[in-house]
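Presented below is the structure to which this report refers.
With one protein chain removed, the remaining protein chains of the complex are shown where they sit.
Letters A, B and C mark the chains as written, and numbering starts fresh at 1 in each.
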Amino acid sequence: MTDSLHRRDFLKLAGLAGVAGAVGCGEQPVRSLIPLMVPSEDIHTGVATWYATTCRECPAGCGMTVRTREGRATKVEGNPQHPISRGGLCVRGQASLQGLYNPDRIPQPFRRDTGGATQNIGWEEAEEQLRERIGALLEAGEGDKIVFLSGTNGESFHRLAGRWLGALGSDRHLVYEAFSAAPILEANEITFGARALPSYNIAEADYIVSFGADFLETWLSPVGFSRDFAQMHAYRDGQMGKLVQVEPRLSLTGANADEWISIKPGTDMFLALGMAYIIVTQQLGVSLSRGEAQSLENLLASYAPDSVASITEVPAETIERMAREFAGASAGLALGGGVAATGENATATLVAINLLNYVTGRIGQTIRFDKPLHSAESAGLNSLAELVESMNQGDVKLLLVHQTNPVYNLPPALGFAEALQKVPFVVSFSSFADETTDMAHMALPDMTPLEQWGDFRPAAGVHSLMQPAMNPVFDCRATGDVLLRVAKQLGGTVAEAFPWESFQEYLKERWQETYGESVGENFDQFWRDALQRGGVWDSSPSSAEAAAGAGNNLRLTSEALSFTFLPAGFAGQGEFFLHLYPSIHYYDGRGANRPWLQEIPDPITNIVWDSWVEIHPETAVRMGIVEGDLLRVESPAGSVEVPAYLYAGVRPDTVAIPLGQGHESYGRYAAGLGVNPAVLLPAISDRHTDTAAWSCTKVQLSKTGRRSELVRTDGSVKELDRGISEIIPLSALTSGSQGEQHGEIAEQHAEQSMYPPHEHIDYRWGMAIDLSACTGCGACVAACYAENNIPVVGKQQIAQGRHMAWIRIERYFEDISAAPDVRFSPMLCQQCDNAPCEPVCPVYATMHSSEGLNLQVYNRCVGTRYCSNNCPYKVRVFNWFEYEFPEPLHLQLNPDIAVRDKGVMEKCTFCIQRIREGKDHAKDEGRLVRDGEVRPACAQSCPTQAIVFGNLLDTESSVSRLSQRQHGYHALEELNTKPAITYLPRVKRI
Amino acid sequence: MNATSQQPVSFTQITDDILAPMWKPSRGYLLLLFAALSLAVVGGLCWLHQINTGMGVAGISRPAGWGIYIAAFVFWVGIAHSGTLISAILYLFHVPWRAAISRTAEAMTIFAVMTAGLFPLIHIGRPWLFYWLIPYPNERQLWVNFRSPLIWDVFAVGTYFTISLVFWYVGMIPDLAAIRDRSTGLKRNIYGLFALGWRGSGNQWRHYKAAYLLFAALATPLVISVHSVVSWDFAMGIVPGWHSTIFAPYFVAGAIFSGLAMVCTLVIPLRRAFHLEKYITLNHFNQLSKLLLFTSLIVTYAYITEFFTAWYTGNPIERDSFYYRAFGDYQTLFWIMTVCNCIAPLVLFFRKMRQNLKVLFVLSLLINVGMYLERFIIIPVSLTHGFIPNVWGLYTPSLYEIGILAGSFGFFFFFFLLFIKFLPVLPIFEIKEGFQPHPAKQIQEAAS
Amino acid sequence: MKRFSKTFLITLLVTAVAVPGWLLLRRPQPPGPVQPIAFSHRVHAGDYQMACLYCHTTATRSTVAGVPPVQTCYECHRVVSKDSPEIVKVLQYWEQKQPIPWIRVHSLPDFVYFSHKRHVLAEVSCQTCHGEIQGVERVRQESSLTMGWCVDCHKQRSAPLECSTCHK
Partner (left out) sequence: MRAAAGVTGISSREEPLVQALERLRQRGYKNVQTFSPVPPEQLIEKPESLKSPVRAYTLTGGILGFISGLALTIWTSLDWPLRTGAKPIASIPPFLVIAFELTILFGGLFTLAGLLIHARLPQTAPEPGYHARFSVDQFGVFVPCENGQIEEVKQLFHAAGVEEVSVETA
């Protein structure tokens, strides 16, 4: 008997029994006590074990650590050592646990008969059937009619799949990723002859112009970029970086920008060219060679500010100013290529942006080709159209679909779904019953990334590992293993080509091939270290720079200098441009089945569990539309009915719809919710790369006369100057006017109290939240849901104000204009020293600890809700019902904190379970907790490190230093509640 | 006795008149009783469902953690106040017309406190743990938090109920003895038991009078303290719209106002059904109306003061909260309340109206509605519009909540209906005392 | 004039409270549950003086003391008295690769945080809570494990009385 099987037995018994105990707060305790068979190295009951792995929720490839208790994963966090994410993790990454434990996962393989009924089968039978199919095809010499269609895969898996197909005589391995970086690669090829995705040095930049790149949300590597942006945008030494966001709809990234250029959709290219024109003609940029300068002048001749202004609807002065600012910046950076800005001229736009970067000398400075990022390569629309064609013609006999959902993602105009019905045998490896799997003949459910082996290269010099953090939740098999087993069963040369027993073995061998030479005999140690660390990466950038330094001396190609910049076309005669943007929660739709992502409000609109169409208030007034009116949006390709949301951040001639909802299938949380606006897209692609164009059609808007209420979590969109989410003008900081010292205010307050202040023993836990760094992404909210067993209540309950989140991002639209003032402030329990909630509790269910925490003893609570009423911050939530965690989502529950019963008030306690654990460790070593040793889930997850936690009694701690900063303030300070949280106002360039 | 001249009525007649309607239920009465019971049962079932499923079946949420349950609690406690006012405060002030309505008012107090007492239980999330609010030695070694106004409530309402019950009961002992002496069999035994063997001996009367005066003296500060404590549930909170120094007197006045209205609501039909015109005269209503008008004016004054301070302090949060109260989502309720509590009672400036029972009855209903709305506007509406604009929300009571609220009326009227059939609705001996051609009193009255 | 016999009333009241209370207190403690294997702490911890930590290995490291894996039993009992009927059962579990389904005796509610580690490291002996376990054949819950019981000891030893010490 193998060790893994013991672990599995244990899981079945002890793990589940433990959970039963964790779920029923105050109910009959567990009756049985199941020991392990043999002592496990990894599992100690009551002690958490951490595994490093790689997040696979999007192609960014952030490093992640998984906390497991009693053999089940309970929390994922950013891996602080990982060079891509550097400790943060986004909202989607946090929700990967709900992919793992999704109750609507396909629990075991099934066959679908001709009638459409499914029949569960065992793995042996399933693999045998696949083998038979392949065997028959091979016999008939039709191995090339096997197609493997997958999403972005880990490196080793990708190679294995290619090798496997090759052994069968096919080379038809298509990678389809809904959001593709192909135009960037192509533009770089065209401009510089370098087909690579460079690294963008956002952190060091001081001026960024982003042409629709939503780099804080979904663009390429949002977690890393957010961290960089916070650094770039932080006030230091009298300065802060400036971000100018160019987009027709103010995105979350735009809301964090200093300036918003509300550009006419599809004309970003012209703006970039117009800026380049000014820079070149006025010689504002770097000195160019004579020939280059001449060619550029010729190329840009027709993009004088006036003509560009009329195309883009951006005033000529603004263009001129932007050009000057950009050229004058010591480290400027122009970004482009966001999904929403991807139109027919996507590549051309990026070429124009490349020119802009080039003429100001940014290549090699803020844009570096020496450490390229991993690109999400994707088959373009044309190759998919070819596949469709080939499927229609019967040239595909066996289609294997792995971790991608083309039926949902592709524009219906392409006809993929219809063609799929003509394929005699479709196998889906999807873990979830998605739209594509619904049409498959057989499902061989893959494990989720948290359960399997793999590797991933998010950037050059970064090789991340994935390892199973726990045993499979369902009877699923890793597709890598399935491919290997089927190959073995096929026998003959095919089997010989695959000597590995398992994908794990294959992976390790590949690593040995890659690194064996450099590490020599110590490979096993190297491998263990890599697993512990989460992969290998080059920590010394100097060597990498030296190695590829040449890559930065790129010159413009002749192709670039003779490039023809064609404007983007828009299909349809509608009145409005259609602006589709990827949701920060659902990404391309894959996040829609994670209840947390549905439940956590969209950062901009604060809408939950829905789709909406954003229209400008003026347009709405003109058309007599109010929020919640169900509108019909019609394009030449199709139409959707979706409720209206009035948003001043969208141009009056544009309507915006988020992507990712509108699933017909994909489980209980996703199915039937909202609309999939991809149906509005005619199958139009980028001219150069044939990447699907998202911004390519105009639509007609009409009222249906019906209503569909949107559920928003924001009560008021204005902060009303109540001292909750404050800003401070940059000028106030730079002019040297020393305002009131924060320390003085605190002292005054101490005197104002009727009673002496609390004494704290050893610790007073506090937090500093830097609103300049907070982007409003909501990662902290998801982390809190995961850490603290917060239930998901659904749309109806949220409509009633029963959102259970312990931390929320309050979003206030103070001003939506060219200098947008959109405020995001995380609101959580302020752990007040003069807590208004505490004295009103009749039963001491909430009281103050000697460490300054506002404790809530769940089992003591009788549920008067007085504390919640008296909490000025409204950060206490009540259990209105006995909330359910549908199996197996309950396995995710954190055993360190009780699951609250109905009728009980609950709240944030700065993750007291973590504080307890940290103090436990410290006590073992006879010391106090060190600064940074304990971090609440929200602080840990924050991609920008906006939340800093620590001991306020330790004057050296980061939180103490931040809390003492000038201009720091307490929310609703005039109430004198003496919160432990100090907010640092958002520095605003006014 | 009061100034209006009355035909002398013999003591026997008084006893007969008051005891006549007892124990003979008419069909209408039974129907009413059944209706009240049914309503109470419906409310009870709603409550059961709520206990079973969770507080979520009610419409309360965040930010309005308190809704119509707490509004109902305050409403019923308020109703309770006029009973004690009439029996204790007016007694201390020797107000001659109090006797005729005191028993009914006191009974109303008892049942209203009982009803009110249900609401904290209904409203807490885990009602099965209500006893944690009571300080008693327990294995957890935990006591209650005496700093919480809710614990003050436990003590204030508990004391109020106990003292009111004692007061009511002691006041009834001579009457119970009278009933005992007029009945036979089981009835005699039961009334006899409760009459405690009262004989009306001089010695008994002597202590009785002394004790009654003392009860009245104790009940007077108590009644003021109880509604003050109830008002502090809110005033001790920092919620804009709650945190106000005038709450205690304002709530006491409001409580008496609503309680007097409820007395009118109960006594006007009762007088007619039980043919008590001889004992409850138009003059009684005239006096009651004056009190109603007076308390209405106090309440109006309090409303104006609240708005004035909110406006003139210039505190933007306070201002916003009060602006919202008058012109926000709940403005309709606010203006209905203003009409009911401040404008409609102004008709009582006219003596004719004060003695027009139809007008008075309708007005008393309006005031009941208005005072309920007042509590609704103060409690959940203030909560919906607190400090943090991001969590502003709306509160709409659910059907279950309304069911329970309706049930509370059923509960109250069920007990009240039982009371009018089983106990004397007027204090017999006090009425007799009033009709007694008393030399000492006559001299006193002549002098004044 | 005959008065109510107050003495009688008081006597009645006192009896009504005292008698059931006394009966309740005097009720013999139920024995512990019958375990799948009649494991004797008396033999192991008493007669053979085995250290508690030999089997309950995580008592110094984790919140839970830990129930020994079947392997721990097996390692000794493949030699020691392997023919005794109870040991045969153990060996059967081992052969069948089944964990032994012990019946839980001590359990705390889910909202309580209790760490064996902190108590053991603070030199609170096992017997303080588990009674004279080394003399017990069949384990039963010796202490009430109620909040007051915990608090008493914490008060005596000046251990923390913060709510968050024990409540999660």
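Please note the rule applied: a contact is a pair of C-beta atoms (placed from the backbone, for glycine too) under 8 Å apart; a residue touches a chain by one contact, two chains touch by 3 or more.
Keep in mind the model is a prediction, meaning the values are calculated, not measured.
Q: Tell me which of B:W152, B:W168, B:Y303 or B:F415 is the one touching the absent chain.
A: Hidden-chain contact among the options goes to B:W152.
Q: Which listed residue (B:S26, B:N52, B:T162 or B:T305) would be found touching the missing chain in the intact complex?
A: B:T162
Q: Among B:M172, B:L222, B:I317 or B:L383, single out the residue that touches the unshown chain.
A: Only one of B:M172, B:L222, B:I317 or B:L383 touches the chain omitted from view, namely B:L222.
Q: Tell me which residue among B:F73, B:W132, B:W168 or B:W198 touches the hidden chain in the full complex.
A: B:W198
Q: For subunit B, enumerate the residues touching the unshown chain of the complex.
A: 10-12, 15, 135, 141-149, 151-152, 155-156, 158-159, 162-163, 166-167, 170, 173-174, 177-178, 180-182, 196-211, 214-215, 218-219, 221-222, 225, 229, 429, 432-433, 436, 438-440
Q: Identify the residues of subunit A touching the omitted chain, counting contacts across the whole complex.
A: 753-755, 757-758, 833-839, 841, 844, 846-848, 978
Definition applied: only the chains that are shown with their structure count from here on.
Q: Where centres are the averaged C-alpha coordinates, which chain has the largest centre distance to subunit A?
A: B
Q: Mind naming the chain pair that shares the most C-beta pairs in contact?
A: Result of the pairwise contact count: A-B comes out on top.
Q: Could you work out how far the Cα centre of subunit B sits from that of subunit C, in whole Å?
A: Inter-chain centre distance comes to 54 Å.
Q: Measuring from the mean C-alpha position of subunit A to the mean C-alpha position of subunit B, what distance in angstrom results?
A: Centre separation, subunit A to subunit B: 59 Å.
Q: Please compute the C-alpha centroid of subunit A, do the same for subunit C, then give the distance between them in whole Å.
A: The mean C-alpha positions of subunit A and subunit C differ by 48 Å.
Q: For subunit A, what residues touch not just one other chain but two or more?
A: Where subunit A meets two or more other chains at a single residue, that happens at 844, 860.
Q: Enumerate the residues of subunit B that touch no fewer than two other chains.
A: If we look for residues of subunit B contacting two or more partner chains, we find 142.
Q: How about subunit A: which of its residues touch subunit C in the complex?
A: Residue positions touching the partner: 1, 5-6, 9-10, 13-14, 21-22, 24-27, 29-39, 44-47, 844, 847, 849-850, 853, 855, 857-860, 896-899, 909, 912-913, 916, 920, 923-924.
Q: What residues of subunit C sit close enough to touch subunit A in their complex?
A: Per the stated touch rule, the residues are 57-58, 61-64, 66-72, 97-104, 107-111, 113, 115, 117-118, 121, 162-164, 167-168.
Q: Quick check: in the complex, which residue numbers of subunit C touch subunit B?
A: Result: residues 144, 146-149, 151-152 of subunit C touch subunit B.
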